[in-house]
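For this view, one protein chain was removed and the others were kept in their places.
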């Protein structure tokens, strides 16, 4: 097993319950956390849980809509914790619609948050990782990337695009000691059981999976769905 | 063979040589042409060739960056020619780069022109086609959709997204008599031969293919690459 | 357009209505036909239609279960017609079942006829085509290759395998002037309309498509589904 203690991770989509679960699990292994998202109150809630177990965490409440912002976050994480080892790109929300009646505003929100933001964050982190010849980028997307489901709209397109982005990053950077992981889980919900008493896929299942991949030896990487 | 005479087609990416070739071939079959693109002079050049063979054509020189603009174009085509039968989405240009040094401006230009513009145009045309229970949407993208090639950057992502968009349109609208075609050709160039004397893939080869698909019986549809 | 006149084609799956339609269409363009299949009477029926329009045709009624047999067929076609230009691999029949109750005999029949037979036929034709630095291999499989449908059983597996076989042939032989086409049509039936009066996909639609691809310039190749 590969120890994570003392490493530094930036997480996007930080306002989601999933990001909270992944950040908490990583902090439990001694990872310094930089949590980025839109909603300051939710970021603070996750940060407080991490502090309660003695973890180190900073938060960044903002849209990641310019390279200046994502580069600033990389800089802040590095000055706060002395490095950057892991970037975790978490899809912040689902929204979609049928194409013939799709709201353009929804298209723009979904594409910006789920595809352009991961690009800008990777764009800022990669030069650092290439220079240090070490680093790890994980995207936690959705099984909407694995097929085509009516009404998924912009979200389906963003998730297929995210897959392509991660494959490009892998192809262009594996020679620089940078590994990637692409997770495409089904829909995760907090409740451990559904109305019929069947077990759900929860954020904890996904963070368990992410943690397992991140603790594998450096030369191994994994992609794939986890589905319920 | 399915006659195209008297039908009306809107083409995006109209400033490209490929769009000019497809429009000319369709006009030769009696299709009324609405050619949309960024560069008025290139649109006029293609329109003049069509007029010389007695074809009917209108041009729209503008970016297709709002639903209002694409709905206006659908309206203009319908009032000029009395209907809308065919929408052809042509990727206007390639640009990319390595992800770690990708220009953000390039990302935005490529994603807007090659993915958001086709979405907005389809978004405007589909309600009309669904109401008339008839219509045809063809996208002519690129073999960048068929793999992951380093340095393709935003273009690769836009082309994979275009594939997903077309699959969503197919899945959501086939019950409404709307058929789709997705063409993913290699790079087409004007010169019939390359420096070594080998034959190239030319815009005429692609327009020949598009025309063949559009003249198949209404209940057939085709996807696929054509490669050199 | 690329003239087919005087070329020689071997077709497998020759007892099917589809093979009959493709052979007839090719013969109409002046192609010499070698039709291979299991049922002598059906082969003769197709051959007689070809002879009525003045076409040249030989038939081979046998299972193609050894390399000796497929090499003999290549030899016979070459001595009868003076060459070998085109090999068309047509899936002879569908059979399947749920995996948990799949008949082993069905598995063996399906895998042999739809996957091992095309391999043996390509295995025999490729050395000739590589030596003459020219040739064309087309497989007409099924849309069972494009997804995973319960109860398709061995047929689904054979069709996915056929896709891989054709991709290997393409990758290994394109430098030798050999081009491939992979067609994955939906189910074709003779009746032009179904019980509800809707048009069907017929063997003639598929042979029309095959003929179109085979008459493209030599440096172009096409894959893809045609679906109803």
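Brief remarks on what is shown
As written, the chain order gives the labels A, B and C, with residue 1 at the start of each chain.
FYI, contacts are C-beta pairs under 8 Å (C-beta built on N, C-alpha and C of every residue); 3 or more make two chains touch, one makes a residue touch a chain.
Owing to the predicted nature of the structure, the values given are computational and were not obtained by experimental measurement.
Among the chains on display, the ones the left-out chain touches in the entire complex are A, C. Across the entire complex, the residue among C:2, C:48 or C:66 in touch with the chain not shown is C:66.
Of the listed positions C:24, C:81 or C:107, the one in contact with the omitted chain in the full complex is C:107. Only one residue in the set A:58, A:72, A:109 or A:201 touches the chain that does not appear here, and it is A:201. The omitted chain makes contact with subunit A at the following residues, 198-199, 201, 205, 209, 212, 216-228. With the whole complex as reference, residues 66-67, 98-102, 104, 107, 111, 115-116, 119-120, 122-123, 126-127, 130, 148-153, 156-158, 160-161, 163-165, 167-169, 171-173 of subunit C touch the missing chain.
Definition applied: only the chains that are shown with their structure count from here on.
Viewed as a contact network, the protein chains form an open path, each link joining two chains that touch. For this pair, subunit B with subunit C, the centres built from the Cα atoms lie 32 Å apart. Between subunit A and subunit C, the centres computed from C-alpha atoms are 47 Å apart.
Multi-chain contact residues of subunit C (touching two or more other chains) are absent.
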